[in-house]
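Pasting a structure below so you can have a look.
With one protein chain held back, the other chains of the complex are shown just where they sit.
We call the chains A and B, going by the order they appear; numbering starts again at 1 in every chain.
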Amino acid sequence: MGKKIAIYFFAILVFLFSAGPLLLTFIGGIVPEKVLLSVPPRWFSMKPTLSYYEYIFTGKVPEAYEDRGAARAMVSEEARFIPRAMLTSATIALAVMGVNIVFGSMAAYAFARIRFRAKAPTFMGIIMCRLVPASALVVPFYLIVQSLGLLNTKIALILVHSLLTLPFTVLILTMFFRKIPIEIEESAIVDGAKPLQVFRKITLPLSAASMVATGLFAFMLSYSEFMYSLVLGGSQRTRTLPIVMTSLIYNPDMIWGMIMSGVFLTLIPSLILAIIVWKFVVENIVLGAMKY
Amino acid sequence: MATRDMSRYPIEWLFPVLIMVIVFTVYPFGYALWNSFFQILLILPVKPFVGFQNYVDVVSSIYFREALFNTLVFTIITAPIIVIIALGVARLLLTKFVGRSIVRAVVLLPWAMPGAVSGIIWVWIFHSRWGVLNALLLKLGIISSYIPWLDHPILAKFSVMVAHIWTQIPFASVLLMAALSIINKEIYEAAEVDGAGPARRLFSITLPQIKGMMIIALIYESIMGLTSYDLTYSMTGGGPGGATTLVSYYVWAESFKMLQFGRGAALGVIVALLTLALILLIMRAVPGEITVKE
Partner (left out) sequence: MTKPRWYLLFALLFLPALAFGGGQGGGAAPGGPVTLEFVVWSYNIATVQDNIAQFEKAHPDINVNLTDYPWTQYHDTMVLRLKGKTQTDVMYNGEDWLPEFAAAGWVASLEDYFPDVKKYKDKTASYALADMTYNGKLYGLSYYADLITFQYNKKILNANGMAAPKTWDEVLSESLKLKAGGMKNPFCYEYEASLPNFYSAFASQVYGRGGSLFDDDLTAVLNDPNGEAFKHLQWLQDARVKHDILAFESHETKVNVAMNTGQHVFTVMYNYMLAAMNKPPQAHAGEFDMTTMPGKAGACLGFAKFYCMTQQAAEKEAQRNAAWTFIEAFGGGDYKVAKRWAVEDGLGFAALPLFDDPDVQAAFATWIDVDKFKAQAKLARNDVNPEWKGMWSEFFRPLMAKAFVGGATVKEVMDQGAAKWNEYKKLLGK
């Protein structure tokens, strides 16, 4: 019994810590500006409003701004870019996820199961590129992308983001592949299976959970990446969510409630992905465990 | 260990990853290293070779010591804490309880936020004068006047670390969850039959089994700590009087704000070496299964 209480207590703690700040953004998106930042907070003294969300999707200026006074159009126009930027970011992140899962798993399999010369240096080489801080590599990256003619394209971002995530994907998947009991693979080899078949029919299904989890890592990193999205982009076509949010936050026309509604919106693709992925991962963890 | 007895380089497996890495690592790293030996001041046309002078200048500059200290403290404190908390969270999420799927989904969300955005949320929480945390603590009667979370050097360091930990828990938890789920249940059952209690099971079975993944998590979090920038600077801008300045800011600033590209490159190389040293230390301290010796 004590154990159950401990579990629920811990679960609530974890929930509050993770979700607390996000609940705050939810509140921030619907409480009117006038009372949102009051000290001490008087959030519930005015009716909640959906006007920020309305502005983001339809451009209808919130009523409160129609009041008398100051530069009337001072409503952050940047907020209108949020939906499109969300789509762009999600597209890029999904592609990066795909690249990581496909190519990362292939490389990881080689490291985990194939014996070859120069394995250690190759491995270290792949991991090495994450050691140097990204800001020191911006100039050469920019020049490479420019010479490939890929400035201001989504492909450039997919490429660079994949680069930032592959080393870890390979590292993690190598570890997981090695954990698969060797007997299963050995019996397949005895039966005449070639490496590719072992990979496809044994390794992949058994490590589905970890592969998807790693893919998720790649998605999240790409979705939230800022620096390269900034320097390699610049037009509507490649504007990602982090860029729009940064503009929104530091814009002098900034409205706290607008930022919070924007932030809350950005959580939605991640939430959907998290739910879908978790279902998948959970099913496969159970299945995978039973297979051993 | 199922290995193919080929000493032929398995190029077809590695090709895509390798080509990307070579193009985007070898050349840029070489470029940075090369530049670090020249004095490159953007508004001067000449670029004299200066050997290690850039390195000396950077290390002896007025900001370096404090930023380095802050960055190391930041990394050394947050990385282990993240891994430990993540272990707990991972274990929790594998236990059955009502509402588990909600907690599972929610735990992942901080991950998807860019640093600047997380920063603004945490500023709202920690702000000394209009922050939500202070308001809450005051209302609950725990404090009698607002705490200067972001205005006091040590509290600012603390606040920034808490925010960073919050953003990193999802990744580490997922990693450790996947690792934990692979452990063969029979080992636990056998141990219980032998009378081993939960603590014993944790230290003798769980930890050794997931050691490799914990090391990876620790290494990743160390790298994240050493290169972290967005979150901290959007919360404190470098903190009251330099208390939360980080080396990563200067790697960028030297090149793009001070326009000294040679020095920026040198600082980048220094950080890379530092990261490497930290990683080797971690791997040495806990001999693991990831060194790919055959």
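Convention: a contact is a pair of C-beta atoms (placed from the backbone, for glycine too) under 8 Å apart; a residue touches a chain by one contact, two chains touch by 3 or more.
All values derive from a computational prediction rather than experimental measurement.
When the whole complex is considered, the residue among A:7, A:23 or A:37 that touches the unshown chain is A:37. Contact with the chain that does not appear here is found for just one residue of B:22, B:42 or B:56, B:42. The missing chain, though absent from the display, is touched by one residue of B:90, B:253 or B:271; that residue is B:253.
Contact with the chain not shown here comes from a single listed residue; of A:7, A:22, A:151 or A:189, that residue is A:151.
Panel shows subunit B; residues 42-44, 62-63, 123, 128-130, 151, 233, 235-238, 240-242, 245, 249, 252-253, 256-260 of it touch the chain omitted from the view.
Residues touching the missing chain, restricted to subunit A, are 32-35, 37-39, 62, 64-65, 67-74, 77-78, 80-81, 91-92, 94-99, 101-102, 138-139, 142-143, 146, 149-155, 157-158, 200-201, 204-205, 208, 215, 230-231, 234-235, 237, 243, 246-247, 249-256 (touch as defined at the top).
Definition applied: only the chains that are shown with their structure count from here on.
Distance between subunit A and subunit B, defined via averaged C-alpha coordinates, is recorded as 16 Å.
By the touch criterion stated above, subunit B contacts subunit A in their complex at residues 1-10, 13-14, 16-18, 20-21, 23-25, 27-29, 31-32, 88-89, 92, 95, 97, 99-118, 120-122, 124-125, 129-130, 132, 135, 138-139, 166, 169-171, 174-175, 177-179, 181-182, 184-185, 212-213, 216, 220, 223, 226-227, 229-230, 234, 248, 251-252, 255, 261, 264-265, 267-269, 271-272, 275-276, 279, 289-294. Taken in their complex, subunit A has these residues touching subunit B: 4, 7-8, 10-11, 14-15, 17-19, 21-22, 24-25, 28, 37, 39-41, 103-104, 106-107, 109-111, 113-120, 122-123, 125-126, 128-141, 144, 159-160, 162-163, 166-168, 170-172, 174-176, 178-179, 182, 185-186, 189, 195, 209-210, 213, 216-217, 220, 223-226, 241-242, 245-246, 249, 259, 263, 266-267, 269-271, 274-275, 278, 281, 285, 288-289, 292.
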